[in-house]
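Missing here: one protein chain of the complex. Every other protein chain is in place.
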Amino acid sequence: MLDALKAIIRTLYIIALMGFTLWYGYFLYPVIFGTTEVETEEDFASQEIEAFFGEGTTEEEKEFMKSLKQQQRISTTDLGYMVIEEQYVKGHFHHVGMKVETDDNSICTRCHGAVPHDKAKTIRAFLNMHAFYMACETCHVRPEDDEQEWEFRWYDKATGKVVANPPGLNTLDESMYGNYSAKISPGGIKQDGSFKFINGPKELAFVERYLKEEGRLDDTQKSKMKKVIHRNVNEDPLICDGCHTISDEPYLPFTLLGYPQRRLHELTSTEVVGMINKYQEFYIPNLLRGGGVDKDVETE
Amino acid sequence: MLGMIMNIDINNSLYGVCPKGWRNVASACISGGLLYMLLMFCGLGLFSSNSIAAAADELNCVLCHKYRGLSRIDEKGDFRLFYINQGLFNKGPHKRIQCKDCHTDIDKIPHDPAKDVDCTVQCHLTEPSGEEKFTHKPVAEVLAKSVHGTANMDEEEIEYPEDYPYCTDCHDQPLYRPLSFFKGQAAGVSERGLSRCKTCHQTGDFAEDFYNHVTSRLQKMRVSAEIVNLCAKCHGDGKFQERHGLQGNVVASYWETFHGKAAYFGSDATPDCIDCHVVYGENVHSIAGKDSRTSATHEANVAATCRASECHANAGEQIAGYQVHTDYDDPDKYPMQHYMLKFFKYLMAGVMYFFVTIIFLELLRRLFPNFSFFKPRKEIRQTTISTAGNE
Partner (left out) sequence: MQRYPKIVRRNGKRYFFRFSLVQRMQHIILFTTVITLALTGFPLRYYNQPWAKPLYEFFGGIDIAPWIHRITGLILLALFLFHTGYWIYLFFKNRVGRLIREKALTVGNVIKEFFSMEMIPNKKDFYDLIDMFKYLLFFSSRRPHYDRISWKEKFDYFAPYWGIPILGPAGVALWFRDEITQYVPGIALNAFYIMHTDEALLAAIFLFFVHWYNVHYSPEKFPMATVFLTGYLSEEEMIHEHYDEYERIMKEEGLELEIISQNH
């Protein structure tokens, strides 16, 4: 009995070893005949482009492949006493000293990306700056008249969970200043007393599903769904002075969100508010006052 | 030449326009930024560039540019990030330059999209070895005459002018790489060394700046691997090399050398592109093509380049014959390497596949120890037991 078992084990071992031998022969080929040249990223990308699209690649296609390659590229600067690892931004001169985290929990960025504001030329960079730590819903969606007032919380860009005080909010450390890894987003208290963002995991799952299966809709249905999905997007987004105001009740409850007095003062100081007023006067386009667009940008 | 630039930089930053207490001025400016803005808004904001003591952010640009997400996608489709990391900005020689010194076209807040920066403009600092305002123009002129510039070429000769680099194609914002020599060399600032400077030079950050500036210039500003990756932005691109009639993938062949491998593993001492392609002791911007008689890589100069005092000082003249950028796939240019490698490849393949086959057959044989097509007579009647059975 034991001998039979031994013989079986032995046979299995031999078969496994034969497999290993075959694998080794397969493994050796590239080791022996492997290319001596290391392919550069560029070469690799261009090869892939050709494999993808054949000859006559358009600029759009090239840009797409390049983006695929360069996503999340990190550039490193070794100063000896410290090593700076930062987001690679093509053609950027100044050191940014940070990595731009992706927001995995926004339903909007799935299509609109992290840098969505483009229409209002004079203030688009400011608007994108706000999108860095405020969910789209904060300004672009407002409670219905019959709805109870919303509450605001920070959510972690990676996990989507509520975070009480994001690091960087209450710090004097320059390297952490404004480095929240979190966004402010609206929500409400459910009947069981727990807090729920207006767009949480359930809505995110819907967006995922929609994007996956959009191809099954016919063209008319697609247009319809586009309208339905964006139904609660407010045509009049919240504008600057909703929050940057000297009044006692800004739209966002800064204190509840954990802003220290110092930062609160910054946001509502005459410095910022004054500048915004100037902006309003000279630069704020009609876009932000009733759904229009910048005067030199054509309507979509 | 290197020394020349070093001097300009050092002295400029340190002896330039009176830096007394500029940090205090800076903080005063930040808190009082509104005043400036109001001045500007009223149309009075025409600054004289050397009006007051140097301050990095006289205009309070960071009021907005300190926010991390300040960004947009530009018309070309590139991501533009306008965030300024002040902590890092102040770690380099540009800390004493105002934003407006480089971004000269910005004259109001809020401002229009800024133009590209021209590094050859004069900034407000005085170059202390002379009386001139400081500018990177001399460097740009050296670059223009080098293989990376078009100054020495006829107009018809210039193909692909867009391929020739501008300052910022190679340089990002410079950062100090200070060294400490106090009781042995190490990276970073020696607080004990610095305290000696501060015995006399107590005002402001003068001592810190001087220390940082000088010790940074006593070593390379970047580690070898970073330089190689920098050059690889163009010279690692096969199509670029082809366009300019340059030899294949020089970056890949560099990584294959011991120089490259050491660089890859973080050695600071190993030569990068600059060490061999710049004439020893010359300005790094003066790289010449290898056909030029003055080039570090001209046949007649290679030996001297290799035998530079920090490198292969004891080597013979013949070290010039070592072929750094070997392309093993090119039998015409590198026949010896090509055929040697081929010999070893076939030797390896021959030996290994012979044994792989034998071992495979041997294992197979073990599964059927007693089977054979032809049985010699004396073996036919033998009752054989497999070797396995016996163990």
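Going by the order they are written in, the chains are A and B; count residues from 1 in each one.
Note that a contact is a pair of C-beta atoms (placed from the backbone, for glycine too) under 8 Å apart; a residue touches a chain by one contact, two chains touch by 3 or more.
Note that this is a predicted model, so its numbers are computed, not measured.
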| item | value |
| --- | --- |
| Visible chains that the absent chain touches, using the contact criterion stated earlier | A, B |
| Per the touch definition above, residue among B:T150, B:T168, B:S292 or B:Q337 touching the missing chain | B:Q337 |
| Those residues of chain B which, in the complete complex, touch the missing chain | 255, 258, 260-262, 264-267, 270, 312-323, 326, 334, 336-337, 340-341, 344-345, 347-348, 351-352, 355-356, 358-359, 361-362, 364-366, 368-376, 379, 382, 384-385, 387-388, 390-391 |
| Sites on chain A contacted by the missing partner chain, in the whole complex | 10, 13-14, 17, 20, 24, 28, 31-32, 38 |
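Here is the rule we go by: only the chains that are shown with their structure count from here on.
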| item | value |
| --- | --- |
| Whole-Å gap between the CA centroids of chain A and chain B | 30 |
| Residues of chain B that touch chain A when the two form their complex | 33-34, 37-38, 41, 63-64, 66-73, 77-89, 91, 109-110, 117, 168, 171-173, 175-179, 187-189, 219, 222-223, 226, 232, 236-239, 248-249, 251-253, 255-256, 266, 268, 327-329, 341, 345, 348-349, 352-353, 356, 359-360, 363-364, 366-367, 386, 388-389, 391 |
| Chain B-facing residues of chain A, complex | 3, 6-7, 10-11, 14-15, 17-18, 21-22, 24-25, 28, 32-33, 36-43, 46, 63, 76-81, 84, 87, 89-98, 115, 117-118, 122-126, 128-133, 174-175, 177-179, 270-272, 274-275, 278-279, 283 |
